[in-house]
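Heads up, one of the protein chains got dropped from this complex, but the rest are sitting where they should.
Chain naming follows the written order as A, B and C, and within any one chain the residues start at number 1.
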Amino acid sequence: MALDKPYQDVPGTTIFDAEQSRLGYHLNQFCMSLMKAENRARFKANERAYLDEWLMTEEQKQAVLARDLNWCIRLGGNIYFLAKIGATDGKSFQQMAGSMTGMTEEEYRDMMIAGGRSVEGNRVVGEDGNAQAHRQPQGKAGRKEAH
Amino acid sequence: MARITASVYTSHVPAIGAALDLGKTGEPYWQKVFSGYDFSRQWLRDNTPDVIFLVYNDHATAFSLEMIPTFAIGCAAEFQPADEGWGPRPVPVVKGHPELAAHIAQSVIQDDFDLTIVNRMPVDHGLTVPLSLMCGQPAAWPCPVIPFAVNVVQYPVPSGRRCYNLGRAIRKAVASYDQPLKVQIWGTGGMSHQLQGPRAGLINREWDSAFLDRLIADPADLAQMSHIEYVREAGSEGIELVMWLIARGAMSDNPPRVAHRFYHVPASNTAVGHLILENT
Amino acid sequence: MAKIVGGINVTHVPYIGRAIANNLQQDPYWKPFFDGFPPVRQWLAKVKPDIAVVIYNDHGLNFFLDKMPTFAIGAAPEYSNADEGWGIPTLPPYQGDVDLSWHMIDSLIEEEFDIVTCQEMLVDHAFTIPLELFWPDQHPCPVRTVPICVNTVQFPLPTAARCFKFGQAIGRTIESWDSDARVVVIGTGGLSHQLDGQRAGFINKEFDLMFMEKLISDPLWVTRYSIPDLVELTGTQGVELLNWLTARGALLGEVAKVHANYHVPISNTASGLLCMEAV
Partner (left out) sequence: MNTSKQKRVIPGTTMFDGEQARKGYALNKMCFSFNSAENRAEYLEDKEAYCDKYGLNEQQKKAALSLQVLDMLAAGGNAYYLAKLGGIFGLDMQDVGAQQTGMTKEAFKAKLVEAGK
């Protein structure tokens, strides 16, 4: 690509650019289908069978089944599309966002009420903020999963 | 001649719509958010325009990755609130203003803005939440609305400068419409927030505050800000703020009167910012 | 960096597809039209493009009036042709070049063109027929493709000046692409014709010939005309010449005529063919 991608050095952040959009095309189109009540019902009745109707990679299907949004994003998912999965599960944006940080819903909510995540240390990869790779996972939920 | 009388800027968090629809506005958490709009609802009752030109972004609702327009103008007579996955919001149908929309399309396309013309489009929370915040829960919205969708989801997204200049072209278009309509332009989205990845929850109060100051005082300079600064400082979804520059660009060159200013953290994942600027 | 080998502008009437299917190339009605192509095919054999960037307008196959983009660019790995309503046999899919597509999308938005990106896109006769005429009987088509649609259907249309600038930006983005690919730019549509209303059948030979000449020597000449002027001068569908102008813009700088042909009529249309290369 001829244009610079200056956004790759922002920690814990994936910019939904052409490459991601290509990678995640079918994953995101699957998400989009969940805007219809009928499709949500079919997905819930048999997730695997519904996923198999889409030209997604096996890994993308696994990431959806695991409801691992960070994994979905690595595979080209975009948060606005992925939100339809959360909606199908009856989850709010806040619950979804919490799940990506390894925090419980309560921990995440408290962080937000306290003014949100600070930008200090979280601007550029290699600083020492709480979104940096070496500080993951951040919360109790993540630690539980880590074991 | 039609004229732009004022501009309104506000975040459009879906959880705000949910809180309204589920009757949670009295809860202390939400009370703090909604209190910032008490003034605004009264202001809008006192200053109801003939048309609202509402700039927002579609959140994977009307546009799938099959086709993503940079700028799309709604020219239809009405727009249905969308089912975004939670079921449609229980809000009134949005009535459009096809004549003014077509006129604006004609004028700004002549001015080298390559709009996508939309004759049918479901509208999502990006459009209906600002209306709810400003109008409460009426049986019908107070006036016709022209939806204007901007791609801030799939990169490349338009630059702040392009958005600001588009606002100026819209100003010119409105001024050349020969009905005496009062038009408000609303810029929605932002302020700092990030919904994705380990940096989710990012908020930058100081930066937001400076953004509001500069938006009021020197928007042309603010429009020079690069994408990367939005992302780094205001979070990956903070890029939505470029849409505020469209509304600001549509205001006259005279310094505006600041009718109202409000800022609160958080509403769900987002720093809520809100401004009302009147043309002087 | 990629190299633009030249450009070809050509008319795109669906009827031509039927003539090809029925082998009517030597038929007296069709001969003056088909005879225009051998020199262009020879030129293509000489300049050997790897990729064709095809600038055209969709006729209600991929886009409907629910959402009508001014400028749209394909970014798909392949593009299928489909039945446009007449049941004419469809052609096999065309290979895309997603790297070039996205490179173009990135730089065009950077240059303040407010395009629509399409990761799925059906291509209609305006795209397929020219390729069929340039590379007859070669299936799949021997070049990779990037389709670019200009709205010449639902008013307001982009101005001629905007189309020319869009073309220039397309040219710059191709030339800044880090690749050794050879690219031919194709513009399709026109020339003067009108399919609808009491004025149906309108042809303006004088204007068409002037346009073809000026496209070589002074492409900005046509930007003096507004869209209503162009409708008046060339017919409601004659405005498809905006695709020619866009393709000409992409050639950047001065060009020389390699070959030209003009013939009236093909169905309701004045057909033009103009092959150009940089000097």
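Just so we're on the same page, a residue touches a chain if its C-beta (ideal position, glycine included) is under 8 Å from a C-beta of that chain, and two chains touch if they have at least 3 such contacts.
It should be emphasised that the depicted structure is a prediction, and the values quoted were computed from it without experimental measurement.
Chemist: What shown chains does the left-out chain touch?
Modeler: Touch partners of the hidden chain, whole complex considered, are B, C.
Chemist: One chain is left out of this view; which of B:Asp21, B:Asp50, B:Glu66 or B:Glu99 touches it in the full complex?
Modeler: The single option touching the absent chain is B:Glu99.
Chemist: Per the definition of touch given earlier, which of C:Met1, C:Ala82 or C:Leu220 contacts the omitted chain?
Modeler: C:Ala82
Chemist: Hey, which of C:Ala21, C:Leu65 or C:Leu220 is the one touching the hidden chain?
Modeler: Result: among the candidates, C:Leu65 touches the missing chain.
Chemist: Which of B:Ile4, B:Ala76 or B:Leu202 touches the chain that is not shown?
Modeler: Of the listed residues, the one touching the omitted chain is B:Ala76.
Chemist: Go through chain C and note every residue touching the omitted chain.
Modeler: 14-15, 59-61, 64-65, 68, 82-87, 153-156, 194-201, 203, 205, 228, 231-232, 235-237, 263-265, 267-268, 270
Chemist: Determine and list the chain B residues touching the chain excluded from the picture.
Modeler: 75-77, 98-103, 105-106, 117, 119-120, 177-179
We take it that only the chains that are shown with their structure count from here on.
Chemist: With centres defined as the mean C-alpha position, give me the chain B-chain C separation in Å.
Modeler: About 37 Å separates the centre of chain B from that of chain C.
Chemist: Between chain A and chain B, what distance separates the C-alpha centroids? Give it in angstrom.
Modeler: That pair's centroid distance is 25 Å.
Chemist: Return the residues of chain A touching two or more other chains; collapse runs of consecutive numbers into ranges.
Modeler: 18, 21, 25, in rising order.
Chemist: What are the residues of chain C that contact at least two other chains?
Modeler: 105-106, 110, 119
Chemist: For the complex, give me every residue of chain A touching chain C.
Modeler: Those residues of chain A that touch chain C are 1-3, 18-19, 21-22, 25.
Chemist: Can you list the chain B residues touching chain A in their complex?
Modeler: That would be residues 13-15, 18, 29, 59-61, 64-66, 82-87, 153-156, 192-205, 207, 227-228, 231-233, 235-237, 265-266, 268-269, 271 of chain B.
Chemist: Which of the residues in chain A come into contact with chain B in the complex?
Modeler: 6-7, 10-18, 21, 24-25, 28-29, 31-32, 34-37, 40, 69-70, 73, 78-81, 83-84, 86-88, 92-94, 96-98, 100-102, 108, 111-113, 115-119, 122-124, 131, 133, 136, 138
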